[in-house]
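Removed: one protein chain of the complex. Kept in place: all other protein chains.
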Amino acid sequence: MTRVEPSEQVSLPTENAARPAAGGGPWILAGRRLSHNRSAMAAATLLAIIVAVTLLAPLYAHHVAHTDPFGSNLAGRTIVDGKHVDVLQQSGGLGLGVTPIGPTWDVHHYFLGADSEGRDVAARILYGGQASLLIAVGAALGSMLIASVLALVAGFFGGLVDTLLSRLMDILWAFPVFLLAILITTVSLTQGLRFGPISISTSGVVLPIVVIALIFVPFQYRPIRGQVLTVRERDFVKAAIVQGASARWLLWEEILPNVVNTLIVFLPLVMGINLLVESGLSFLGIGVQPPAASWGSIIGDSQNLLYTRPWVAMGPGIMIVLTVVGLNVLGDGVRDAFDPNVRRLVPAA
Amino acid sequence: MGTFIVRRTLWTLLVLISISVLVFLLFFSIPGIDPAVAMAGRNPDPATIRAISHAFGLDRALPIQYLLMMKHLFVTRDLQSYTNQGIRVIPEIAAAAPVTLSLVAGAVVLWLVFSIGIGLVAAVFRGRAIDRILMILGLIGIATPSFLLGEAANIVTQSKLHDTPLFHWVPPLGYTPLSQDPVMWFKHLIIPWVVLASAQFIGLYSRILRSSLLDVMHEDYVRTARAKGLSERRVLIRHVLRTSMITFVSLFGLDLGSLVGGGVVLIEVVFALPGVGLLTFQAASGLDLPVIMATIMYGAFFIVLANLLVDIGYTWLDPRIRPA
Partner (left out) sequence: MQLYRAGIAAVAAVAMTALAACSGGSASGAKGHPSAAGHQGGTLTLLTLDNPGSVDTAINYGTAWAEENIVYDGLMAYQKTTGSAGNKLVPDLATAIPTPTDAAKTYAFHIRQHIRYSNGTTLKPSDVTNTFERMFKVHGPTAGAFYRGIAGAPACLAKPPTCDLSTGIVANDSANTVTFHLLAPDGEFLDKLALAFAFVVPSSAPNTDVGNNAMPGTGPYMFKQYTPNKQIKLVRNPYFKEWSPAAQPKGYPDTIVLAFGLPLEGAITEVENNQADAVVSAESLPADRLNELSTKYASRTHLNSATAIFYMALNVQVAPFNNIKVRQAVNYAADRNALVKIQGGPKLAVPSCQVLPPQFPGYQQYCPYTASPAPGGRGPWKAPDMAKARSLVAASGTKGQTVTIVNPNTPLGKSTGVYFEGLLNKLGYKASLKLLAPEVANTFVKDSRHKVQITTTIWYQDYQAASDFLVPLTGCAGFRPESGANANISEFCDHKSSADMDRALALQVRDPTAANQLWANIDREVTNQAPMVVMFNPKVVTFVSARVGNFKYNSQWGPLWDQTWVQ
C-alpha cells in the first residue's frame, strides 16, 4: 500500500475561496461552478448510480436472485439452462475438490457465479458495496473530525500545546501507515476495540472505520493546522484580535469556514484513499469480518478461486476502480469550484 | 550545521524510541494472549508454561520486559520469535530485506522513467487528445488497488495466457535471489515491478509533475529565461523541470521510505515474495511481538531517513530556497 498524502494531492483553497464574492456566498458560487464542470458532473452521476445500485442490494437478493448473500450454501442447488445442478460441483477424475459454478449471466440464478461457500457473487458485490462506501465515508469524516479538533486546539492555543501535538503527529507520521493499520486491527480483532471503558464490537464495519480514521489523522492534521495558522496570521484577523474580538467570533466566523472549505475539498479524495486502504485490509482478511462482506473481502475470499473463477475477484475489483475514479474526478471538480485559480489536474473530458 | 545534525539525530532517536514504546504498549493491551502458552505446545503442563514465561522474561514488570527486548534486539542481537520457535528475528529481517529492496528498486526505475516521461508529454501537449488519454489512464492507475492489478496479472500470466508464447516464460510465483540466478530473479520480479509501478505510482506522479510543470511555466524566472532567448527545450529541462520536481521529489522520498520499510505488503502477498511487508503481516497476524517490533523499527527507520533526505533535497532543488 502506498502512502498517499491527501495534502500533497490537492492544493489548498486560498483565501479568496472563503471571502464572500459578488453574486452570492462562496458555497453557492462553488456549486454553480461545479455544475458547469462536465467531467465532475459525470463523475457525480457515476457515483450516484453506484450508491443507488448498492442500496438496491436487498431488492436484488430477495426478489430477483432469491438468495441469501451471507449464509453458507454449501449444499445448494440451482438451475442452469433449465437443469438442476449443484452450486458447488465435484471434480472429475479422482473426484478431488469442488468448484463453484461460474457466471451464468442469468440475473435470477447466480449471475456472476458462486463463491466457495456457494453464495451468489452478484448479490454479495452489491452488499459489499454498501460496506465499502460506508467505511470510506465514515472513516473520512472520522479522521477529519479528529484532525480538525486537534488542529483547532493546536492552532488556537499555540505554544506548548501546539508543539506537543505537532510532535506527536510527527512521531505517528513516521509509522509505516499500512503496517500500523494491520497492527491495530489484528490487536483489536483479538480482544475487541477498547478506549478506556468504551468497548467497540469488531464485527461489521466499525473496526475498519475506526482504524482507517485513526491512521490518517496525522496526514490531515498538518494541512488543517496550517489553515488555522494562516487565518490567524491575516492582517484583519490580527487587528480584530488586538481590538478584543472574542474567541468565539474568531472560531465561528473566520477559522471554521476556512477549515470546512478545506475539508470539503479533501473529502472525495480522502474517501477514495480510504476505499483503497479498506480494500487492502479486507483483502488480507483483517478488514470487514465475515459473514459481512466488502469489495476487498470478496476479493480476499476468492484467492483460492482466482484461476478457475476470476469473476469473483474481478467483479468487485471493477467496482472499486470505478468508484475511486469517480471520487477523484469529483474531488478535482470540487477543488476547482472552490478555487478556480488553481490549475486543474485533469483536463476536461 | 553541526547543531542541526545533532538535533536532527536526537529527534530521530526520540521518534524511534517512541514508536517502539507504542508498539510494545499496543501489544500488551491484549489480556489473555500469553506467548508462553503458544510456545508450550499442545496440552502443556502449567509448570512448563511458568518455566517458559520465566525463561523469556515474560513474568517481569513491563518496563523491564521492554528493556530486555531492546537489549536482545540491539545489543545482543539474538531476539527470538514467539511463534516460530527457535528462529531469530534479525536474520529473518536480513533475509527479507533484499526481497523488498529488489522489488522496490525495479519498480522505482519504471515509475520514475514513465511518470517523468508522461508528465512532460502531457504538459507539453496540454489540452490535446494525448494529454487527456494519458491523464485518464493515470487516473485509472491511481484508482486501482495494487493487489487487484496483481491478481489480474496473475490470472493472465499464470493461467489464461500462460500456455501461449507471450507468457510461457513466466515462472511460478515466488522469489529467487539475485546472487543465485539473476535471470530467474528478473523473471520473478518483472511483473511485480510493472504492477507496483502502474498501480498508483506512475499515474499519481505523472499527474503531479504535469500540474507543477504547468504552474512553474508561468513563473517569472521562466518568463525571463524565455525572454533571454533560450530555446523552449532548454527552458523546459533546465528551469521548469528542475523546479517542478520539488513536490515530486518530496513525495517520492516519503513513498520510497515507506515502501522499502514494508509498505509493499500487498504486492508481496499477491506475488508470494517473502519480503519485509509479508514478514510484518505474518508477525502481526500471529501477534509475534519480537518480529513486529523489529520490522516496525526497520520500517520507521527508513521513513525517518527519507524525511531527512527529502528536507535536504528540497533545499538543493529549489532555487528560491538555495542561498545565492
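Chains: A and B, in written order; residue numbering restarts at 1 for each.
Rule of thumb we're sticking to: contacts are C-beta pairs under 8 Å (C-beta built on N, C-alpha and C of every residue); 3 or more make two chains touch, one makes a residue touch a chain.
All figures in this text were calculated on a predicted structure; none of them were measured in a lab.
Touching the missing chain, out of B:I19, B:A96 or B:M217, is residue B:A96. One of B:R8, B:R88 or B:K187 touches the chain omitted from the figure, and that residue is B:R88. If you put the missing chain back, the residues of chain A touching it would be 68, 70-72, 74-75, 88, 90-99, 116-117, 186, 189-190, 202-203, 285, 289-291, 301, 304-308.
The set of chain B residues touching the chain not shown comprises 32-34, 36-49, 51-52, 55, 80, 83-88, 91-92, 95-96, 158, 171-175, 272, 274, 282, 285-288.
What we mean here is this: only the chains that are shown with their structure count from here on.
Centre-to-centre spacing of chain A and chain B amounts to 22 Å, using the average Cα coordinate of each chain. Residues 1-5, 8-9, 170-171, 173-179, 182-184, 186-187, 190-191, 194, 272, 276, 279-280, 283-284, 286, 296, 299, 303, 306-307, 310, 313-314, 317, 320-325, 328-329, 343-347, 349 of chain A are the ones touching chain B in the complex. Of all residues in chain B, those touching chain A in their complex are 14-16, 18-19, 22-23, 26-27, 29-33, 126-127, 131-132, 135-136, 139-140, 142-148, 151-152, 154-155, 158-160, 200-201, 204, 207-208, 210-211, 214-215, 247, 250-251, 254-255, 258-259, 261-263, 265-266, 269, 277, 280-281, 284-285, 287, 292, 295-296, 299-300, 303-304, 307.
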